[in-house]
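As you look at this complex, bear in mind that one protein chain is not there, while each of the others sits in place.
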Amino acid sequence: MATIASAPAHSAAKSENPDGIWSWITTVDHKRIGQLYLYTAMFFFIWGGVEAAIIRAQLAKPNMGLVSADFYNQLFTMHGTTMVFLAIMPLSAAFFNYLIPLQIGARDVAFPRLNAFSYWVYLFGGIFISLPILFQVAPDGGWFGYAPLTTQPYSPEINIDFWVIGLQILGVASLAAAFNFITTIINMRAPGMTLMRMPMFTWMSFVVQFLVVLAFPVITIALIFLMFDRVFGSTFFSVSAGGDPLRWQHLFWIFGHPEVYILILPAFGLVSEILPTHSRKPLFGYPVMVYSGILIGFLGFGVWAHHMFSVGMGPVADTVFSLTTMLIAIPTGVKIFNWIFTMWGGQIRFTSAMLFSIGLIAIFTIGGISGIMHSSPPADLQQTDTYFVVAHFHYVLFGGAIMGIYAGVYHYFPKITGRFMDETQGKWHFWTNFIGMNLTFFPMHFSGLLGMPRRIYTYDAGQGWDTFNMLSTIGTVIIILSTLIFLWNFLRSRNNGAIAGGNPWDAPSLEWSIPSPPPEYNFKNIPQVTSRYPLWDLNHPEMSAGAEHATVDAAQAASAHASPLRIETETMTAKEAGIPMPVNTAKPILAAFLMCAMLSGLLFFKNGSMTIAMILMVGGALAFAGTMYAWLYAPLEEEH
Amino acid sequence: MSHYTTTGLDNRKIALWAFIGSECMLFGSLISTYLVYKGRSVVGPFPHTPWTDPATGQVYPAILDIPVTTASAFVLLMSSVAMVLAYEAVKFKNLPRTTTWGKIAGSSKLWLWATILLGASFLGFQSYEFTAFYHEGLTLKRNLFGSSFFTLTGFHGAHVTLGVLWLMSLLAIDYKRGLQPSDAPTVDLAALYWHFVDVVWILIFTLVYLIE
Amino acid sequence: MSHDHSSDHGHGTDAHDVPHTKLYLITAFILTVITGAEVWIFYIPAIKESAAFLPVLLSLSAIKFALVVLLYMHLKYDSKLFGQLFGGPLIIAGGTMIALMALFGKLSS
Partner (left out) sequence: MEYPNSTFNHTTDFNTAIDGIWDTLLLWGTIVFIIVEVILVYTIFKFRKRPDSPPPQMIHGNTLMEITWTVLPIFILVIIAIPTVKTIFKTQAPAPSGAIEVQVIGHQWWWEFKYPQYGFSTANEMYIPAGRTVSLTLETKDVLHSFWVPQMGGKRDLISNRVNRLWFTPKADIGTAVWNGFCTEYCGTSHANMKFRLYTVSAGEFSEWVAGQSASAAFNTVAAPATTDSSATTVATAAGALATPDAPATSWYFPAEKLPVSAKPATPVPAALTYDDALLASGDPANGQALFSRTCIGCHAIKGVPGAVSPIGPNLTHVATRHTLGSGLFPNDAAHLARWIKNAPAMKPGAQMNAWGANQYDAYGKRTVTMGGLTDAEIADLVAYLQALK
């Protein structure tokens, strides 16, 4: 492990921007925005986890009275909403931001200011939708908000309004980010970085952005229908006007199913980076891994109604959606086996990152298999809306997405901070997490098949569910302890971890060719890429013998503003390096704030003062337009 | 400044096309909701057939006015033509123009004006249509037809409005410093957006207005 | 507008850099004629009541759609990438719409 003991752990001091809070508020640097995403999303993960902990405490024993029925309903609604939209998606976004430009050899994303805007919209939207639970007025319609329960006659209070408006705000953040990353990946790759040389994380992120771009408009429209119904009295889901509740369900799940792959594919990408590195072997079947990722994304648009097997769609529709759902097992299975055979014949180092990656393979498979059990409609009629489903999706979400993200954190922490996380604590974290999660979620398979419905705030004694629920709650306690170990390790290692060099894991991709943490301009010289594993080519010529890779055509490199790849160890400021960088600006945060203010006007329009509503909506819209105007006319980089 | 891009294409144009792709899902959701809800309203008025209120005996005429909408659809179509000519005018600003037609064709201001005015008159038609429907008893709240119709066409109208504003800012630049061939990619963005909005109307016109 | 990266790289990608004014005007004429035809058949009961009305109408508007997209939005001349960025979502959106119509029993009637 090449460590440069003398290198400063933080190159931030070398930045042109002083490291104060203002520099973070105005930053347009993808690495800083990535970190903002990371910290914010970790906060919301704990927030959603505390909600889950209260849920589990209430369900520990039958007929408990810890929380009221109404508050419980807010808890599970916000737990699901928080985990999906405020924790996992932004955790993935943290990695998109931090890694994509580094992995493709770019100095930033295509639209750095839009990137900052996305983050701030996410933050404000997250606060908007999360705060109400402190006052017990949080959304309480479940994370999929089925109409007509969520319409005005059945939910007249303000609760659902927070959800409807909040999710639309968050949608803007995701969409803006997706357009940004699509453009970045298509257009900002270093010379020679062909699509089929892109690191697998970038590939999976690329697929995810398309899922976002195609899935989010659908939920936006569904939410707008619901909002119009609630605020302006339209009749989309009104029972008396003949509205069809299934319309909502279809629209929601056309979004909802691709959404679950939005949650898992980034974790798949991270694991596909980690396994080869820590086994010292290239990814097994790279092209197939790419195609299977694309196929999972594509098929993901044709399976949505498997969430609706109990609504009575008729045998033909049930059959079609059942078969399309089963198909997804094939590309996913390919990934599982390719990962295993990546390790086969390698030199496996059991680092924390590696443990979590292996954990993902082991645990996600269980969730995938229970997914296949759902995909058979008759069987699903016994499983749907029971704890068996809860078991399924926590296995894929906690055992898949969260495990993958933990793996990513351990793996990339040295790149982000220049220091290692503690490996011993990491191993404790892994094993407690592994045991805790299985203890929490495995018994749910049983409670579900033994008849326990989901979303119940309490249950009666004598139903045969007591033991399983107690086990689940005990498991949650272990997860909490485990998470505390992680948090301690994470926070402490930022300043006290062992110094890591530019490439502490001996990894093959571009982000490891520059110092840790990377300088603000990332690459002093844009590298010319000649293969999938450029750093292994450079450092271990023996590893790449026989592999496909092009030679650098010097003239081609020069004409393309690139130079042959070399390991950079020096960190200087962008000015010293003579690299023009985007200037910091507060316009994105201002625009984000104004947009949220504008949308929250609707809240007052329906529930409060018309004057405040008008001030917020009209004033917000005008100020927003002004800000956008100033934004678009201000140059990105300093004029020179 | 000149930055290397992988494909040599304009970043903004890639983002815009991705955005247009995304809009397909947006309008797809809106249009399919309209179609699915068609014929399911509990009370009238209806798009293509008159309706008598059984309670009051009041007769509501069929709502949609094909001649007017044909005119407005035509107007929007022509705005697309003007738009493409505006783009050509900017792109080939430096071409020697001698004939009268050549000079007309080469005037970016003229064609931008034409696009904006045609777009604005489409919006005029739409507000006329909305008011007329309102007076005939169709509102957002009235029935499923009203809800889905106003939301769909309203969304489209909002897109047109945004496009008009965008084009107006281009026109302002044209007056301020003259749009040059180097601005063509920037104009192209607005043009692509504008044409897409037109294309959506082509579908709406057929699927909503002409099919009963 | 914005001076984000590479605002000056887009031109020169069209395959042949000459004005297409004439083509655009001819297209405009065809579009007008098709629109006229659409409305015309709407008013001819014999056609409107016939089984051919729907397919004809849909094909006509598909032609209009294609003309604008290929020529005015110059997908025909532009980088293939744009066609993919548009075509992919269009297929998914179209497929989803048709599936939804089928699920709500709107295709059988």
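Order of writing sets the labels: A, B and C. Residues in every chain begin at 1.
The rule is simple: a contact is a pair of C-beta atoms (placed from the backbone, for glycine too) under 8 Å apart; a residue touches a chain by one contact, two chains touch by 3 or more.
Nothing here was measured: the structure is a model prediction, and the numbers come from that model.
The missing chain, though absent from the view, touches A when the full complex is examined.
Considering A:W24, A:F43 or A:F341, the position touching the chain not shown turns out to be A:F341 (whole complex).
The residue touching the chain not shown here, chosen from A:M452, A:I478, A:L535 or A:M617, is A:M452. Here one chain is not drawn; of A:A57, A:A329, A:A498 or A:I612, the residue touching it is A:A329. When the missing chain is restored to the complex, the residue among A:W24, A:F43, A:Y146 or A:W428 that touches it is A:Y146. Residue A:I366 is the one among A:V271, A:I296 or A:I366 that touches the chain missing from this view. Counting the whole complex, the residues of subunit A in touch with the unshown chain are 62-63, 65, 68-70, 73, 141-142, 146, 148-149, 154-155, 239, 242-246, 279-288, 310-312, 314-315, 318-319, 322-323, 326-327, 329-330, 333-334, 336-338, 340-341, 343-350, 358, 361-362, 365-366, 369-370, 372-373, 376-382, 384-386, 449-464, 542-547.
In the analysis below, only the chains that are shown with their structure count from here on.
Judged by the touch criterion defined above, the protein chains are all mutually in contact, each touching every other. When the interfaces A-B and B-C are ranked by how many C-beta pairs touch across them, B-C comes first. Computed centre separation for the pair subunit B/subunit C is 14 angstrom, with centres defined by C-alpha atoms. Looking at subunit C, one finds that residues 1-2, 4-6, 81, 85, 88-89, 92-93, 96, 100, 104 touch two or more other chains. In subunit A, the residues that touch at least two other chains are 110-111, 182, 186-188, 213-214, 244, 247, 254, 637. On subunit A, the positions that touch subunit C within their shared complex are 110-111, 113, 182, 186-188, 210, 213-214, 244, 246-247, 250, 254, 298, 301-302, 305, 313, 317, 631-633, 635-637. Considering their complex, residues 110-111, 175, 178-180, 182-183, 186-189, 191, 193, 213-218, 220-222, 224-225, 228-229, 232-236, 240-244, 247, 251, 254, 526, 560-562, 580, 637, 640 of subunit A touch subunit B. Subunit C makes touch with subunit A in their complex at residues 1-6, 81, 85, 88-89, 92-93, 95-96, 99-100, 103-104.
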